[in-house]
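With one protein chain removed, the remaining protein chains of the complex are shown where they sit.
Here is subunit A:
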Amino acid sequence: MTPAAGTAPFAWAEDGTLDTRRVTQCALSRICGVCGAGLGRPIAFLGTQEEVDRNAFHAPPLHLACGERLLATGGADGAAGSVLVTTAGFEYVRAAKEDADRRATFRPNSLLRSR
């Protein structure tokens, strides 16, 4: 499940956009969006300050170490300037018809820390 060196993280396409099918797989199979292996505890989410404020993230759950690495390298979906939050659990919210952005979101339900 671990992506080969030089390839995009598991839940991202080569062009840096999120692969929606894999995002769903990460959400339900409870696997990390970077390495594709089973999640640990705590669970990390990487997002913009706006996503943090709305408590609605588009990027899938990550291992803490994978999230920190992604944050440090500014990889994948423009992670530079992003915020990393940790949580024990999350809600997976599918898009409703009235949502302008038809991507699913993640709502951490027991925030532990944010940085």
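Criterion: a residue touches a chain if its C-beta (ideal position, glycine included) is under 8 Å from a C-beta of that chain, and two chains touch if they have at least 3 such contacts; residues count from 1.
To be clear about the criterion, contacts and distances are computed from a predicted model.
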item: Omitted chain, identified by the protein name its UniProt record gives, among "Acyl-CoA desaturase", "FMN reductase", "Cell division protein FtsX" or "UDP-glucose 6-dehydrogenase"; value: "Acyl-CoA desaturase"
item: Options A:E14, A:E50 or A:E98, residue touching the unrepresented chain; value: A:E98
item: Hidden partner chain, residues of subunit A it touches; value: 1, 24-25, 28-31, 38-43, 88-98, 109-110, 112
